[in-house]
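Only one structure is covered here, and it is reproduced in the block below.
What you see is the complex with one protein chain gone and the rest in place.
Moving on to chain A:
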Amino acid sequence: MRRITIWLLSTVTALVLLFSYRTSTMGVGGGTSAVAVDRGGTTPGSGDTPTGTGPGSGVPGGDTGEGANTGQGGNTGDSASTGDSGGGSYDGSVAQTRWGPVQVRITVAGGRITDVTALQVPDGNFRDQQINDYAVPILRQAALTAQSARIDTVSGATVTSDGYRESLQAAIDAAHLR
């Protein structure tokens, strides 16, 4: 469970960073710094308790509506959560984006992520508000999609260098750069 949560937090942090750099010319280097800041402030087991499903009890189907579960999707999470608590909420570290600090909370139940909420977002002016409206749903959906399917890679129409920064593949890559 801890391993998977840290991976998730680094993924979400990477997404924050990728998003924060999406209008710059910076390449995938952003992912490297994501790894460096992914460990702060985890609070395993705080508050939220898992709802019913314990480790190994399978997949709460359809939580993201992606239709991407194969029915075997629980195996990685099951082994990852062996001998650990079944869920809880985990706060990511604060990522400094170009618009201000962003911090997310991940809720995990039964070995899988069930929610991503923003604890801290910049909201200084109208432009920030627009960014938040756009950024937070993207972060949430991207994290849920990646985790619900637990994919290792993405096949899709040819990704250009520009499109890469905002792609799911970039988030997966960033989580494994060392």
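As a convention for this text, a contact is a pair of C-beta atoms (placed from the backbone, for glycine too) under 8 Å apart; a residue touches a chain by one contact, two chains touch by 3 or more; residues count from 1.
Everything below uses one rule, namely that contacts and distances are computed from a predicted model.
Visitor: Would you mind picking the UniProt name of the chain not drawn here, from "Ferredoxin--NADP+ reductase", "Aspartyl/glutamyl-tRNA(Asn/Gln) amidotransferase subunit B", "FAD:protein FMN transferase" or "Amino acid ABC transporter permease"?
Guide: In UniProt, the chain excluded from the picture bears the name "FAD:protein FMN transferase".
Visitor: List the residues of chain A that touch the chain left out of this view.
Guide: With respect to the unshown chain, the touching residues of chain A are 3, 27-28, 31, 66-73, 75-76, 78-80, 82, 138, 141-142, 145, 149-161, 163-164, 166-170, 172-173, 175-178.
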